[in-house]
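In this view, the complex is presented without one of its protein chains, the others remaining in place.
Chains: A, B and C, in written order; residue numbering restarts at 1 for each.
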Amino acid sequence: MGDMRRVSVGIVGASGYGGVQLIRLLMDHPGVELAYLGGESSAGKPFADLYPHLGHIVRQQIEAVDPEVIASRCEVVFLSLPNGLACQIAPVLIEKGCKVLDLSADYRFTNLETYTTWYGKERNDRTIASKAVYGLPELYRDRIADSQLIGCPGCYPTASLLALSPLLKQGLIVPETAIIDAKSGTSGGGRQAKVNMLLAEADNSLGAYGVARHRHTPEIEQICSDLAGHEVTVQFTPHLIPMVRGILATVYATLRDPGLVGEDLTTIYSAFYRNSPWVTICDRGVYPQTKWACGSNLCYIGIEVDPRTGRAIVMSAIDNLIKGQAGQALQCLNIMMGWDETLGLPKLGFYP
Amino acid sequence: MGDMRRVSVGIVGASGYGGVQLIRLLMDHPGVELAYLGGESSAGKPFADLYPHLGHIVRQQIEAVDPEVIASRCEVVFLSLPNGLACQIAPVLIEKGCKVLDLSADYRFTNLETYTTWYGKERNDRTIASKAVYGLPELYRDRIADSQLIGCPGCYPTASLLALSPLLKQGLIVPETAIIDAKSGTSGGGRQAKVNMLLAEADNSLGAYGVARHRHTPEIEQICSDLAGHEVTVQFTPHLIPMVRGILATVYATLRDPGLVGEDLTTIYSAFYRNSPWVTICDRGVYPQTKWACGSNLCYIGIEVDPRTGRAIVMSAIDNLIKGQAGQALQCLNIMMGWDETLGLPKLGFYP
Amino acid sequence: MGDMRRVSVGIVGASGYGGVQLIRLLMDHPGVELAYLGGESSAGKPFADLYPHLGHIVRQQIEAVDPEVIASRCEVVFLSLPNGLACQIAPVLIEKGCKVLDLSADYRFTNLETYTTWYGKERNDRTIASKAVYGLPELYRDRIADSQLIGCPGCYPTASLLALSPLLKQGLIVPETAIIDAKSGTSGGGRQAKVNMLLAEADNSLGAYGVARHRHTPEIEQICSDLAGHEVTVQFTPHLIPMVRGILATVYATLRDPGLVGEDLTTIYSAFYRNSPWVTICDRGVYPQTKWACGSNLCYIGIEVDPRTGRAIVMSAIDNLIKGQAGQALQCLNIMMGWDETLGLPKLGFYP
Partner (left out) sequence: MGDMRRVSVGIVGASGYGGVQLIRLLMDHPGVELAYLGGESSAGKPFADLYPHLGHIVRQQIEAVDPEVIASRCEVVFLSLPNGLACQIAPVLIEKGCKVLDLSADYRFTNLETYTTWYGKERNDRTIASKAVYGLPELYRDRIADSQLIGCPGCYPTASLLALSPLLKQGLIVPETAIIDAKSGTSGGGRQAKVNMLLAEADNSLGAYGVARHRHTPEIEQICSDLAGHEVTVQFTPHLIPMVRGILATVYATLRDPGLVGEDLTTIYSAFYRNSPWVTICDRGVYPQTKWACGSNLCYIGIEVDPRTGRAIVMSAIDNLIKGQAGQALQCLNIMMGWDETLGLPKLGFYP
């Protein structure tokens, strides 16, 4: 790897947690070189004004966002912006030949009406959008390899879909019985000052939010429908957990064949993810802890069958900022570049 | 209240979190007087050896557990012991005329075979056990009033049943679709030294445990079956949350009538709990946070209906050590003594 | 207490943590009646808009702040406002005969130049200010009893001064060697949305702030100087701790007499606080945990002497929102009204 050519990479929207994680991961990656950091509100400031502890390492300034300039300096661009902004920048970058990985919701939907319904924004970039590939490598590895524009999945959909996909793909469950009860650390809410995210409010507390109307629902349903081969509606409920990082998705679904046991599902999951180095299936009776995943790009999956109710209960644990965001985007880049899918990504969590 | 006669009360098993909460609540209660603190392993020690910060307030010694002696000094006895011990002590106390409130699982089951199946202990105290009443006042207020022996509910069943009962009692849901995804602070695990409960392990982490086989399942099912009028099986999954106190139960169930909306359920719940001062129904669109309940005997219930899936989603939040344990036992005592159900119990949480 | 006359009480600035704690404590206090809740920015809103979980208990609206109106309805007024506002309202209230307890810094200083130096605000209410008494009952009980206007201490000064006072008053230490290393939960920073107070930032982290220039320094020095009988300068450093509530002050000072041992100091502290029901001196070798104090109005003090260095090391633990703020104000009111100093205040913490 020592003399690998380094690809020039830019980040637009570098000030949030997604941005700072991307920077951390890119600096440890042997194939890339950080060529540009951009942002609107913080343009002109040194990056270290936002994260003083990185001042001795990340010396760049945040630059204004001019797609022409970015395209002239970067082969690859990560967009880490609020929803509705990437779709204003990506078309120019794509036209200029950049590979674009968007961390927002803008390029996740094959049906832009769904986007407009749930995100309340009209879209008129249908041509570009139709070229985007959903950046979940465990499901769409081949299409990612051939794509120039990736709509990286949300953190909740990543955990939810990795837990559900083998069941749906193999037709093992009744799709409409799927219930996803998801739990996330508060870093998923970003680095904006909000009263309900204060430590004094959020610590030692727990609650659901966005019940029956969280925007990650249609994203999960789109992929579930793709896997099932017909329209699927799922129940998705997110909860805020008093911790910094990590997502656990607990997924319930009724098995079509009540004779299936836990061993069967473990075998099926292991086979399904045989070529997926970032998914680890837990041994029988072992259930994943989010702490196991935090700091790594891994997704841990634990599986149980309840013979009394005929349900599968599948639990998946990820680091919401790595496999749920920055790490997964980099995993996609590895695939797009023809590199090993694990290149430069952290394999071992912080534990403890 | 000033000249209320104080009833002499004893606690057997005073060293755990249930014991210390009981002591705190009893000391603020105008109708009782703490006459005895007992425990096996800590007998002979001052209570303050276990909780040094209470040394200036609780001067009692932990005494050995002799039911005859306890009965001679106490009109009321709270048993806060590991499962399988209360049923060895309660018969003598009952015979001597004490009112007994047991915080363990020993007197929660009408069918002792269920107890033996899930707890692995044979029982031969059928006569006494048949007199026990399940101590969930919101459902069994009248029977509690007339009883001498109360099997106080577990913390998870309290949160789960308060969320589910109106739906089951009114026949609004398909019972077998009920899924309870419950989340608890670690104090529910007691004050025993275990590696997985260390702050370094449990903080900033999250996971399920006892999936498809937690012992609170048959307890929940027994009451659900009683409410539904036939045998009900539920899915119950507990999770450990990185916080000290609090339980949130998120309950999913398919509505029989897909035309029901959130307002309907809010009306039904408000009516169901009209005479229950310790249950608060949240306004539409408001979902409970465990922090709201912590420090009080309150249960907050939030209600949502998802018209896309036809499910009710009900969330209940309690303090696992108060409404989920010591406070509820004291609420039962208030009822047994003919006192106001709210007497001496905390109405306002610690917040924040 | 049943037929105690209830004094009408108002709170100006009810929306912060100080306000909500005051409400909680006042509702459990047999001698008062909540007659008025006021605030500038939230005037006209129901209190429950700010704290939805209290909607079923606190039904009042936040009213506009008109001192004449307040005085016509309240015998006692608590001011819980940003620094610089109380001194604009208090004069009218005082003139109308109200007892005023100010939780801000406005009435803590005998020398208003000190206030202006550290808080950057000119003052021209010298006459009123000169009547204010510093509301630390353990030191100024008699003067509080006779006063109409109380400048309630800051949270850090409360913990620091209770730890230092016996040493200074008895002349046991070299005053200028006093170093106070204080640690606070984040609720001390109030309920304002700030990035550094987000759970994602503040959890699992720790740092000092305001080093060598925190505004509680001159407040501590004023009282230390009063006790020592001459000007005293102290070193005070606050730290932000990843927890909601609680302050620990670790105080270091060189003993004048190197022969003093821990037992001597324990005896001296016990005598000093003999008539102070809210101060508890720990047994030898026991050091206070903030968790012990949280939820109560207690201050726990632990004492050590290091014979190798000749220093006393004194640790004090309080709940920053109770003994450090709302509870102490109410303790002062008890004294002003001639009630028992412990009336209506919580004696037992939440533990755990």
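We adopt the following convention: a contact is a pair of C-beta atoms (placed from the backbone, for glycine too) under 8 Å apart; a residue touches a chain by one contact, two chains touch by 3 or more.
The structure displayed is predicted, hence computed values, not measured ones.
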In the whole complex, of C:K99, C:K183, C:H216 or C:K323, the residue touching the missing chain would be C:K183
Which listed residue, C:I23, C:C74, C:M243 or C:M336, touches the chain dropped from view?
-> C:M243
With the full complex in mind, choose from B:V9, B:V133 or B:A202 the residue touching the hidden chain.
-> B:A202
Of B:S187, B:S225 or B:T266, the residue in touch with the unshown chain | B:S187
Contacts of subunit A with the missing chain: which residues?
-> 1-2, 17, 20, 23-24, 27-28, 51-57, 187, 191, 203-204, 244-245, 280, 282-283, 286, 288-289, 292-295, 300, 347-352
Absent-chain interface residues of subunit B come out as 17, 185-187, 189, 191-195, 197-204, 242-244
Touch list for subunit C against the chain that is not drawn | 176, 179, 181, 183, 185, 200-201, 203-209, 211-212, 233-235, 237, 239, 241-246, 248, 250, 252, 287-291, 294, 302, 304-309, 311, 313, 315, 317, 352
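The working rule: only the chains that are shown with their structure count from here on.
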Among all other chains, pick the one whose mean CA position is farthest from the mean CA position of subunit B.
-> A
Measure off the straight-line distance from the CA centroid of subunit B to the CA centroid of subunit C, and report it in whole Å.
-> 36
Centre distance in Å when subunit A and subunit B are each reduced to the mean of their C-alpha atoms = 39
So how far apart, in whole Å, are subunit A and subunit C when each is placed at the average of its C-alpha atoms?
-> 46
In subunit A, which residues are in touch with two or more of the other chains?
-> 185, 200-201, 203-204, 242-244
